[in-house]
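A single protein chain has been omitted; all remaining protein chains appear in their positions.
Labels A and B are assigned to the chains in the order they are written; within every chain, residues are numbered from 1.
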Amino acid sequence: MKQALELKINGETHDLLLTPNVTLLEAIRDHVGLWGTKAGCGMGTCGACTVLLEEKPILSCITLAVECHGKEITTIEGLSEGVALSSLQEAFVRAGAVQCGYCSPGMILSGTALLRKNPRPTVADIKKALEGNLCRCTGYNTIIDAVLDAGTASSPQLDQGEKK
Amino acid sequence: MSDLKLIGKSVLRRDGPDKTTGKARYTADRQLPGMLICGILRSPHPHAKILNIDCSRAEKLPGVKAIISGKDTLGIKHGFVETPRYPPDQNILASDTVRHVGEEVAAVAAINQKVLDEALDLIEVKYEILPAVFDVVDAMNPDCEVQIHPNHPRVNEPFCNIAGKTETQWGDVEKGFSQADLICSDRFESHLRTHGYLEPQTTLADYNADGTLHLWISSMGPFVKRRKLAKALGMPYASIQIHKAYVGGAFGGKIDLFSHEYCAAALSIKTARPVKFVSSREDVFAAYRHGQPLISEIKTGLKKDGTIVAQQLRMINNAGAYKGSGVVVIFLAWAFSMIPYRVENFKYEGYSIFSNNPPRAPLRGHGAPQVRFALESHMDIIAEKLQIDPIEFRLKNARVAGEELPNRDSVHNCGLQECIQKAVLKTDFIKRRHPFPKFEKPSSLNPLKRGIGLGVSSYFGGSLIYPNSSSAIVKMADDGSVDLLTGAIEMGQGSETVLCQIVGEELQLEMADIRITSADTATTPHDIGAWISGLTYVTGNAVRQAAGSVRDKILKVAAEQLHESVANLTLENKFVFVTTDPERRISYQQIFEASVGTHRGDTIIGEGHWRTMRDEPFHPSLASTKGRWSENYAFSAQVAEVEVDTETGEIKLLKATTVHDCGFPINPQLVKGQIDGQVSLALGHAFMEDVMLKNGYTLNPTWLDYRMPLIHNVADSKDVDVITESYQAGRSFRTKEVGEGLVSAILAAIANAIYDATGLRMYSTPFSPEKVLKGLKLLRVGSKIS
Partner (left out) sequence: MNLPEFEYKTPTSKKEAVDLQSELGEDAILSAGGTDLIPNLKNGTIKAKTLISLSRLSAEKEHLTEDGSLKLDALTTLSEIAESSLIKATAPTLADAAFHVGGQQIRNRASLGGNLCQEMRCLYLNQSHRFQFIEPCYKRDGDCCYPYPTGGKSCRSVFMSDIAPVLISLGAELMILNSTGQRVVEIEDFYTGDGLQPLTLGPTEMITAILIPPESHRMECHFVKATPRGGLEFAMVSVATALIIDGPDKKCSKARIVIGSVNTRPLRAFQAEQEIVGHKLNEALAVKIALEVAREVKVLPHHGYSKGYLQQLVEVHTKRSLLALIRPPGEKATHQSEDKGV
C-alpha cells in the first residue's frame, strides 16, 4: 500500500507516494532525483549513503523513507550555497582529501555534523565521528587534515552552508 | 624546476568541487527515460554441467522485457589476455559448464527490482554437479582428477590444470649455486584479498534506433571495453560510444570485459530501451574478480660478502576458474623479482593454475606486493645469516643509473641507491633496529613491542598492452583558451588535473583557461587506460606533444605577425612578446584571428601521440619474457614502524616512510594522496583483509566481515621524493609511476618490522593476530616458526 509522505530535503519539501519498503536512499536518489548521496553496499556497512536526519548522521540505505516523513533531511547538495562551498567542502578540496570522490558526500556530512557540535575537534574526536565511513583511496590522512583545517578555520557558530 | 609555472605545484584537483558537492556524476547517477534494470542469474555451484535452462516462466512475468542466456550470445569468448598462446576462455554467459560459484548464467531486463527478483527466481536451471578443486596444490597435483579446462592448450609439464607458464633464465644457476658460500631457501605465501572499491560495478546501456549503442561504465579505461564489447556483440567499434562517467575507485578490478556489461548492452539492443546494471556489494565479494594469490619459492646463493651469485624462483598462482590475469601475474612476478637487484645467474618458473574459484584480476601492484614481501623478507633473513648489515647488503646489489636489465631495458635515471640511503637516514633506521631480534617472553608489564623494518621495490609504467598508446588533441578557442581532448579516465588518481597542468605548462596558461573533455570513445582520442600505471607518462607525453604542437603554431603565427623569428619570442599570460622588446606583443586571441585570416581558416589544433618503447613492435612474450617493454622504471624504499601487542597478536602500523624515485612529481599533493592510499592498502593486506573461501563459496561477502582499514587504522605517512628527472617545456619527459608501486615495499617493511619487534618471521599474509600468537607461542617453545 503506497503512502503519501513529505520529505523535507535541504529546506525544500517533496511530496511522494511510496510503499513502506522504499529506503530513504532510494527515495532521495530515484524519486526526488538527488544523486549526490551514494549507494555503496545497501546494508549499512560503508557510510557512503550518510545523510543528516534532524541534524544527526544516519545511514539512508537502512532507513525507511516513510519514517522520515516531515523531518529535516540534509544531503550533500544542501551544504553549499550557490557556488560557494561550505568550509568543510573547501577544506576537503584544499587538503587533497578527495580522490575518487565516492565516499566524499557521506564523509563530509559526518564531518559537518561533528563540526556543528564540536567546532574544534581533536584527532580522536574526528576518528570517532568518521569511523562509520569507509574510504579506500586516501588512507584517511588527508581527511583528518581537512576536518582539522575546517575546524580551526571556522567560527564557533559553524557555517550552515555560508561562505567563509 | 622552480621556474615552472604549473608542473611540480600542488594545483588543487579540478574535480574536487563537483565531488564534494554531489554534482559529480557516476554511472548509476544517470536516469534515462524508459530505463529498465538488469539482473544476473548466477551459478550456485563451483563446477557443474548445465543440462537445461528454462526461462519460459520468467519470460511470461509481467514487467519482464527480455531475457538472455548463453545461447543468445554469439558465443565469442573473452579474456583478460587474448593471444595465440593464451586464447580467451571466458563465456559472456555460461554455455554448457559453470566453473565457479557466481558464474553468469542468464540475464533479465525488467521494469523494477521487484519484478527482476521474481523473474530471476523463475528461471529454472538444471545442473549436473561435477567434482571441483579449490586449493592450488591440489589442482596442480598430477593425480588431480578434476580437469577444469581439458581443451586448454597444454603446457608440457607434469602438473595438472595449468593455465599458463612463464619461464626464463640467464647465466648458469647450477654453477652459481656451486660457487656460493651460502644457499638460503624460503617459501612465502600471499593470500586472497580484494579491491574494495566504494562504487559497485555499474553499466548503463542505451541502444538507439540509429544503430548506435551508448554506454556509461564504471571502468579503468573505455577503449578496452569498447573493443571487447564490439567483438562480443559483433558490432563495429564506430557503433559503440562509451561516454565519460566518474569512477568510484577501481584499483585494478574494472579493466577487462565483464558479463554484466555485455548483458546490459545486449538487453538494451533487444528491448531498444536503456538498461542499467548495478551489482550488489555481495555479488562484488562473491562473484567478481579479486586479487592474485601467489606462492613464492626462493633459493638464493651468495658469496660471504653478500654478492648474489644465483637465484632460482618458482611462483605459483591460483588463477581461479579462467585465466583472468593469472598468466600476466606470473610474468610480472618475474619482472618484480629481477628489477631492484643484480643477479648473475637466474632461473624463474611461474605457474598459473586453474581452480574452481572465481577468476582473479590485477590488484594494485599486480604481483609486486606479493613478490616484494617474499624477496625483501628473504633479503633480511640472508643478511642475518651472513651477519652483514641488511642495508649495505641491499646497496651492494642494487641497480644503478643506466644499468641494463636482463631483458635489455635500461633503468635510465635509477634513483634506487639514493632511495635506500635517504630512507635509512630519515628514519634513523640503523640506530633503531635490533641487530639480532630476540624473542622475549610476553610480559603483562610490557606486552607492546615496537620494531622497524625496510623494504625495497620497483615498478614500471606504460608498458605495451592494448590499447598500447595514447593520443591527445588540444584545440584553441577564439579567446585564446584551449580545449584538451583526452581518452584518459579519472578514477580518483587526478589524471584530469595533471593533464591540464601539462597543457598549462606548455602554453603558459592558467588552469581556468583549459577545459578538459575526457574518456569518451567517440569524442576523445584513443587512450592507454589507467592500468599498468600508464596515464601520467604515456598520456601525459601525448598531451604534452599536442599542446606543444599548438605552441608551435602559436609561435609561428606570432612570428609572422610580429616579423620576428620564433627564437626571439616568449609566451606568457596568453600573450606572445618579443623577448628583447616586451612591448611588441600579440595576444592569443589575436593570434587565433590571424591564423584563421591568413592560414585558410586554421583554428589551431594540435595532436599528440605517445607510446612507450617506440622501437619495439610488440609487447614481450608472457611465456618466455623475451622482449623489452618499459623505459620507465620507478624505485622505492619504504620503512615501516610497527607496534605488536604480544598478548593479543594485534599489530598497528604506526608510521610509514616512503622514499621514492618518481622521476619528478607533477603534482606533489596528488602524489602524496597516492602514497597514503597505498600505505592503507598495504596495512589492510598485512593485518586485516582476507577473502574467506570455502569450497568455492565466499564466507564473508560483506564489509563487516571483509575488514578494510577504518579511519582508526590510519598510519602516519611521510614521503620524500628522489628527483631523477625533470620537465622542460617542448621536450618529452619521464615521470615514473606512483599509483601502484608504493604498496609493495611497505608490505615487506611491515614483515621485517614484525621480525625486528619480536623475533617472529612471518612467511604468509595476512599477519593476522592469530598467526602472530601461534608464532610467538612456537618461539616460546624454541621451535622454528611458520
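By definition in this document, contacts are C-beta pairs under 8 Å (C-beta built on N, C-alpha and C of every residue); 3 or more make two chains touch, one makes a residue touch a chain.
Keep in mind that what you see is a predicted model, and the values were worked out from it rather than measured.
From the set B:427, B:713, B:744 or B:758, the residue in touch with the chain omitted from the display is B:713, counting the whole complex.
Although one chain is not drawn, its touching partners on subunit B can still be listed: residues 42-44, 101-102, 113-114, 117, 120, 280, 282, 286-287, 444-448, 643, 645, 647-650, 652, 654, 687-688, 690, 692, 697-702, 704-705, 707, 709-716, 769-770, 773. Interface with the hidden chain, as seen from subunit A, comprises residues 1, 3, 19-23, 42-44, 47, 50, 53, 56-59, 62-64, 66-67, 110, 113, 123-124, 127-129, 131-133, 141, 144.
Note that only the chains that are shown with their structure count from here on.
A separation of 30 Å divides the Cα centre of subunit A from that of subunit B.
Across the interface of their complex, subunit A is touched by residues 10, 12-13, 15-26, 28-29, 31, 195-200, 246-249, 251, 278, 280-281, 491-494, 669-670, 672-673, 676-681, 702-704, 708-712, 714-717 of subunit B. Those residues of subunit A that touch subunit B in the shared complex are 29-30, 33-43, 45-46, 48, 75-77, 79-80, 85, 89, 92-94, 96, 98-105, 108, 126-127, 130-131, 133-144.
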